[in-house]
Each structure stands twice: as C-alpha cells, then as structure tokens.
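Below you'll find the structure, written out as structure tokens, and then a few comments.
The complex appears here without one of its protein chains, the remainder shown in place.
Right, chain A next:
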Amino acid sequence: MAFPSRKAAVVGVYLTEQGRGLPRTAWSLELEAIKGALDDAGLRPDQVDGLIPMAYVTPLNLHMAWTEQLGGKPITYLDVGSGAGAVAKAAAAIDAGLCKVCVIYFGNANNGNGPGAQKRHDKAPRVDDWDYMVHGAYMSVWYAMWTRAYMHQFNVRQEDLAEYSVIARYHATLNPASIMGKRGEITVDDVMNSRPIADPLHLLECPLDNDGGYAIVVAAEDIARDCKKKPIWVLGGAEATYTDSYRTITSPWISNEGAAVRRVGEMAFGNSGVTHDDIDVAGLYDCFPVTVARDLEELGFCKLGEGADYIKAGHLRLGGKMPSNTDGGLLSHSHNGNPSGMHTIEVVKQLRGECGERQVPDAKIGLTLAQGWAVHGLAGVAIMAAD
C-alpha cells in the first residue's frame, strides 16, 4: 500500500519562548504549545484524538494525563516518536481512520542534557550497569568521538565542519526568536577559538541546552481545508531505529550501507515521489556540525565523506541550493531537551511564507529530518508541500 500523500496536512505549529531557566514547568510549556498550535490551526482541544509526545518514558501515563487535561474525550491514536517521523506516522494513522487531529508535542523546563545540569552527589550514584554515564560520556562526548572518527575516516578538516556553526549563527541573526541571534555572526576562527568542551569539539560546535516547548498539529484532509492557515500537505515520510540508546555502537561506525537515516531517507523519497532536486528548503538535525554532514550523506544529497564539502560550498545558507535550518538550528536557535520537532516547525513556517527576513523565496517543497539517540540511532523524515 502506498503512503497516503496529501491525505493529511500540518495545520498548526507553535513555539513557546525558548531560553535558559524559564520559570515554568514542562507540563505548562506543553499546554501552552498545544493550545497555541491548535489556535494557529483554528481547531479546538476537544477535536484532538491523536497524541504523539516526543518522549521515551512512561508514554502511556502521558497520554492518559493529557486525555483528561484536554477535556476527557478518548484519545484513539497513541504513539511516541521523533518529530519528523511522528508527522509521517500521524498522516498514516489519519488515513487509516485511527484519528482525525493528531498533536505532536514536547516541553522541557530545568532539565538539561549537558553536564552542567547533572546533580552533584556526596556518594557515587548507581546507574544501569552498562550506562555511558559511568565513563563520563554525555551527548557532546559521543558526538566528539563521532567527529574524530569521521575526520579520520574521510580526511576531513575540523575547520570545514565548523562552517556549519557559522551558517547556523547567520540564520539565527535573522530569527528574532532565536537564543543566539542577538550575539551576531561568527567566523570559523571564532568557532575554533571558543572554549574546548570535549576535544575535538569547542563550545560553538555544541548545541544549546535550554528550556522551551513546541507543538505540531496534523489533521485530516477535510479538516485541513477549513483551517485558519493554508495546509502544508504531508507527501511522505518514515521513521527507523537501528541500535540501542547510547549503550553500544556498531563497527564500522560510519558504513557504506548507512543505517537509520539512510533507510528513512530512501523510504521518504520513495513514498513521496519527490526527488532531491525538488527540495526547496530543509530542516536537518544539527546537534553538532558533523551531524549535518552525515545527514546530507545518508539522505543522499552527497556522497559518503563529502558532507563537509557540501556545507562549505554554501548550499545550506540562505540563497544557496537548499537553505537549511533557517531558524538557526540547534546550535543557535534552541535545543530544548528533545528538539526533534523543531526543524519541522521551521520548514512548515517556510512553506507558509511566514519567515520574514529569512524567508526562502517560493519555497514549495520541504524536507525535515529528526535524528539522535545513539548518534543517528533513531531517525525520522517528513517531506511536505505548500500546495
């Protein structure tokens, strides 16, 4: 059976304030985001019958609490996922009649991913036997090891990868809602001279670690046509995982066959009927520069080992071949704990023509990639169109 292209659309998106130490709870940020995204669509909370939290623990408890918070009407589609993959699954569920209005959401408050957010103990805390925390690994350390392996395998210079940080910051300067935009543009030298975090990575190669919430509403075709804003149709997408969550990795780490991201890219291009050249604007998961290089390779925008060259050629910059992460991405806009839906929101805004100074002219078709968890371990793609 073919993917149900144009049978569902993103009809509402909403970002709360993004920033460090917001005096909020995750729950209140989520409620604001859900209400905001429904209002953006012109829909009511009692119309929601599908829920996909960007969460990986006690998801059923979450669904049950939200059912009551949203008015007590039974939720008939319960899922978890990564932002872009969730959009694709929501569209498929809607086409199958499992729900009509599906909300994808996340909120984070005072619960960072970085070492600064971890508690100090007066006795060694006990964790899962094989937990990476025993060995002082955290997200930046994993990606530092990945960056080193990548540079070694493909003879790539760190300065070339650092070009991504420069592009992301430039885009952030055009996004008033971004956390880092007001600090102005940066150069490759600024990146390379910033504080070392986990060698070879410096501060300006690492993502932000802040609070914030967001929500995305996907609705059935008949509802979407009556919403407040023009529907952004879901053409295709997919979600995949291939390894456990930061406990083991495979060898080779970067292989010709690729893994989760390669798989979802092939599936999404296949089931949407869209080609690489059709993509006007993209949201590529960008927790570190190397992630973007690998995104481009695994999605087939360039060959293995050529991602840094693609970035350096300026293709991702506004005015380039495929402007990407025009909000400033996870390095310069916001990384709010689980930001896997953030890229989808920016691409939807681009396809609606709502991006002001950073608008990609005539953006009609957009691709969004969410990944993470064990370094490209979980991936989702959604391909969407303005009409």
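Criterion: contacts are C-beta pairs under 8 Å (C-beta built on N, C-alpha and C of every residue); 3 or more make two chains touch, one makes a residue touch a chain; residues count from 1.
As a convention for this text, contacts and distances are computed from a predicted model.
Selecting from "Zn-ribbon domain-containing OB-fold protein", "NADPH-dependent 2,4-dienoyl-CoA reductase/sulfur reductase-like enzyme", "Hydrogenase formation protein HypD" or "Sodium:proton antiporter", the unshown chain of this assembly corresponds to "Zn-ribbon domain-containing OB-fold protein" (UniProt protein name). Residue in contact with the omitted chain (choice from A:15, A:101, A:180 or A:198): A:198. Here one chain is not drawn; of A:74, A:125 or A:361, the residue touching it is A:125.
Considering the full assembly, A:248 is the residue among A:25, A:69, A:193 or A:248 that touches the omitted chain. Where chain A meets the chain that is not shown, the touching residues are 115, 118-138, 140-141, 144-146, 148-149, 152, 195-201, 244, 247-251, 253.
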